[in-house]
Structures are given as C-alpha cells and as structure tokens.
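Complex shown without one protein chain; remaining protein chains in place.
By written order: A and B. Residues from 1 in each chain.
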Amino acid sequence: MMADLTQDPKASLAGAPVIDFDKFKPSRSFVASRKRKDMAMRVLISLAFVVACIPLVSVLWTTIANGVKRLNLNFLSYNMTGVVGGNPTPSGGYGGVFHAIIGTLEITGGAMIISIPIGLMCAVYLVEYAHGGKLAQTITLLVDVMSGIPSIVAGLFAFSMFTILIGPGSVNGFAGSVALSLLMLPTVVKSSEEMLKIVPGDLREASYALGVTKQRTITKIVLRTALPGIVSGCILAIARVIGETAPLIMTAGFIVSTNFNLFDGKMATLPVYVYQEYSTLYANCAPSAGPECVATIPMERSWAAALVLILIVLILNGIGRLVAKVFAVKSER
Amino acid sequence: MGQRIDVNHLNIYYGNFLAVEDVNINIEPNKVTAFIGPSGCGKSTVLRTLDRMHEIIPGAHVKGEVLLEGKNLYDKDVDPVSVRRDVGMVFQRPNPFPTMSIRENVLAGVRLNNRKISKSDADDLVEWALRGANLWNEVKDRLDNPGIGLSGGQQQRLCIARAVAVHPQVLLMDEPCSALDPISTLAVEDLIQELKGDYTIVIVTHNMQQAARIADYTAFFNLKAVGQPGHLEYFADTTTMFNNPQNEEAERYVSGRFG
C-alpha cells in the first residue's frame, strides 16, 4: 500500500471530491481593495506618527528656544537674592538657579544614598537568597505596589513622617530626599533584579567550586558582572526622580537664597523653581523704569530653568545608556 | 598528591525525592575514574556530592558518607566552602569569569578567598597553573586579555588552570569536553592524562570512547525506570568494563544497545 502511494500520489485522492480551485481565487477587485486598505493603514499609521510628533517636538523646541534666551553663566552662578521686580541685579543678570541646582543635587544625592544600597541589597536577597519563597513573592508584589505610589502621596508621606517624628513645621531638604527615595526604590529594585537574574548560573557555580564563600561570590563575581547594568539602571532611576516637583514643594519648600545644609531649612530645587517662576508670571516694573527692567523675566527664567532641567535629564539618560552599552560584560551566551 | 575517596551507602535527595540510591564506590588516588550511564541516571549528581556542590540547589541533601582520605565530608564540623578548596571542579561548559583577564581568572580562587598575594608569587602561580593546564605557551603573551576571548578549548583549559591554582587534591570534571570540538577535546584529554600524576580525577562523560581512552576505572550508573532513583550498577577497571563486563546491563550499554 505504501509503495503504491509513493508511485502514484493521486491514488490516495481517489474518491475525494473534485475541487475547482479557480473558485477560491480572489477576485481582482478584492485584491485591489485589500491593497487599498493596506495603503490606507500605512498612511493612517504614518499620520498618527506625524500628528503625535507635533506636540512632542513642540515641547522640546519651545523649551530650547525660550530657554536659551536667559541661559548663561550668570544665570547658572547666582541665586535669587537681591532680585527686585524685573530689574537687573548688580551682577548684571536677572537672578539665577545656582541655589536650585545645589538643592536638586543634594536632595537627589540624598535619595540616591538611601535608595540605592537598600534597593540593591533587596534585589540581592530576591535573586540570590530567597529562591522564590513566600516572602520573596510578597516583597515583589509590594515593590509593584510601591512603584504605583503617586508622587504627591510620597510627598505627603515624607511630610507626615517628619511632622510626626520631628515636630510640625520641620521643612528640610532631607524630607525631600526621603520622598524621592520612596519613588526611586522600586525602580532600583526592579532593574537590579533583572540585571542579577541574567548573570549566568555557571559563574556562581564556578566560583563556589573554587571554595569561595557565598558572600564573596556575590560581591566579587555576580555584582561585578552585573555592575554596568545596575549602574545604568540606577542612573535612569535618578533621571526619573530628579524632575519630581510635587513632593518637593511639600517637603523642601522654596527659598531664594542658597542653602547648603540638607538637614536644616528650606531648599530650592530646579523643578520647584520652574513652577514658582511660572506661577509668578510677571514681575513689577515701575512706570519710570528703563528698558533694562523686563516684566516677563519670571517666565523667561522659568524656561531657562526648564532647559537646564531637561539637559540634566537628557545627559543622565545618555550616560545611563552609554554605561550599559560600553561597559557591558561580553559573554558568549 | 591525590587523595582517595570512599563513598559509603550514599543516598541523594532533592527535597523528598530520592534521586540516587545507595552508592558505594572506592575511588583510587592518582587514577582517572569515569562515570558513565544513560542520561538521568544521576552520574553528575553523584559527582557533585563529592565536593558538596549539589547543596547549591535548595532542598538537596544526602544520607551516608563520603570519605576524603578517611575524613567524612558530611561531618557536622566540615564547612562545605573549605571542602571545595580541597576538591576542585570543572564544568560542562567553559565558564571563565567574563570580567576578568586570563591572569585574573587563574588567580581568582586565591584572590576571591581574600588572600593577599605578592606580584612575584602571583606570577609564579599563574605560570605554574597555566603550564599545568597546557595553556602557557598559547597565552603567555596576552595574559591581560579577557579570558572570554579564548577559543572554547582554551577556555576549558583555562578553567582547569583556575581549578588547579587552588591546589586541590581531587579534580572533578562534569562532561568537560561535551561543548568542545574534536581537536580541543583531544588537548583536554591529553591534559587529563598528565594531571593524574598529581590529582585524583573523577570525570563524568556521556562519551564511552572517551571513558575507554582516558579512564583507569569506570563506574556504570543506571536507573530502573524514569522517575525511579538512579544507582551504581557496576564498577570495574576500564579494560574489564569495555571488554568483558560481568554485568548484563553494563554489557548492553557499552555495546551501544541502549542509552
């Protein structure tokens, strides 16, 4: 029977219904309509792309175009003390963001110092020690919950914590750091966890087989291998929180002078500065004031500060991606 | 010098599952002992109990004893970490540390154990281990290149150099050639022959010709059915195993009728 089949393939079809395949051929008009539909979707998708690009490009373009107007060395190196209305300061500028840059750096640095070690060690626990137990599942779930905390709620938390523990009216930069670290922590845990997971198990085994303890295997082999990815993840996490505004308004407040002390007194930050200047909108110029008094200066300062902020975020993003790419540990796998 | 290993009534469990049943075997010092058998028979598992590497998997434990030169590795006061310094291991796939150079890879065992080592001692140790692994002439001019840049066979010999640099008494090899091409395999097999002067070598292989070529003794592991525990079926010197086995299953296996 088998032999028959191979000799005459048609034999197996004996008795099967005769098919007129021409019936199934798509009609010419149907093919054309499919083609039209394909073309229409192509146009629609490209159109969606173009339409969506308009506002996005506009955001970038207006920030750059309006921002460069006031962005200069003077703007970067002075704070807002001695700025009266729209009049120029003795230094020749119209006030600046020096104090806000210091505040942003210190507060974000504080958040880094809190959340990176905790987040990293938590990831180490999840990947190296927990082996997917009940506790690990709970922690993973709670990290997810945490990543959904709205930034304003993080601000409320830090504010409540400091008023309850230290007393009412305690406004300082560190409270801002606490709020930001709460927002940063889940990102750090998640990205570090991913990076630790992709370190091949072979390397751990190789290290154990050399008689190396678990702690040294983790610190010197696993973390070392995952380092570029972890650093990149942390930088991206910083870039995410460095522009947070709402929690800082509630915790660190706003002042016009430079405050270097993270733990005492109000602290200005770049995003809050942008918001403050935006809310001010216009500066007073006496009718007698000359042309050097600029009534729209708050808006211009706001744009310039926004540009500084965007630049910081973009640079951080660039560095983050570069670190991941350049220092990636080459492995055959 | 190599040390002898005696395994007495060893049962290996993963959680409640008995993976390997009642193994008794005496591994002679300074000889090559090969473990062969069909896949799933537990030969790699037994190998890993000889330096307590199986304990990395949560829930894995053993009953019975493994005596290294008379000292039970599973005594309460024995630290598994120190066992692994006396018993080295080489894995199926070459796994040099990707962040380290060739030189650092060789020194990894010593450095990771937090030993300060002077530059000249380090140089000597690197040369000694790489010569021991037949790799010195190929890499002596590029010791600072990454270990991951070598060919597969060179990487495996680098891993052997890394293992011997800790100066173990016993070397365990888990299918060390299965990921290598024939030429690299030959180089590693030659190396194994040389190394047995200094170490006791236990090698797991799925390649019976390889066992016949390099082993002095051969242990044949088998399992009754899938899901049943594996066991040691037959242990003999290699000539007997492959020419005149006194065991029906072993005879069927070495003549290629199953497995």
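To be clear about the criterion, contacts are C-beta pairs under 8 Å (C-beta built on N, C-alpha and C of every residue); 3 or more make two chains touch, one makes a residue touch a chain.
Here is the rule we go by: contacts and distances are computed from a predicted model.
Enquirer: Of the options "Spore coat protein JB", "K+/H+ antiporter subunit F", "Phosphate transport system permease protein" or "PepSY domain-containing protein", which is the UniProt protein name for the chain that has been left out of view?
Expert: Options "Spore coat protein JB", "K+/H+ antiporter subunit F", "Phosphate transport system permease protein" or "PepSY domain-containing protein" narrow down to "Phosphate transport system permease protein" for the missing chain.
Enquirer: Which residue among A:A130, A:L227 or A:I319 touches the omitted chain?
Expert: Answering carefully, the residue with contact to the hidden chain is A:A130.
Enquirer: Pick out which of A:M80, A:A206, A:A239 or A:I255 touches the chain that's been left out of the picture.
Expert: Touches the omitted chain: A:A239.
Enquirer: From the list A:L180, A:A252, A:A268 or A:M299, pick the residue that touches the absent chain.
Expert: A:M299
Enquirer: Considering the whole complex, not just the chains shown, which residues of subunit A touch the missing one?
Expert: Looking at subunit A, the ones touching the missing chain are residues 34-35, 37-38, 41-42, 44-49, 51-52, 55-56, 58-60, 62-63, 117-119, 121-122, 124-126, 128-130, 135-136, 138-139, 142-154, 156-157, 159-161, 163-164, 168, 182, 185, 189, 213-216, 218-219, 236, 239-240, 242-246, 249-250, 271, 274-275, 278-279, 299, 302-303, 306, 309-310, 313-314, 317.
Note that in this section only the chains that are shown with their structure count from here on.
Enquirer: Using mean CA coordinates as chain centres, what's the subunit A-subunit B distance in Å?
Expert: 47
Enquirer: Using the touch definition up top, name the residues of subunit B that touch subunit A in the complex.
Expert: 51, 53, 56, 58, 81-86, 88-89, 91, 93, 95-99, 108-109, 112-114, 146, 148, 159, 162-163, 166
Enquirer: Can you name the residues of subunit A that touch subunit B in the complex?
Expert: Where subunit A meets subunit B, its residues are 131, 200, 202-213, 216-217, 220-221, 224-225, 227, 329-332.
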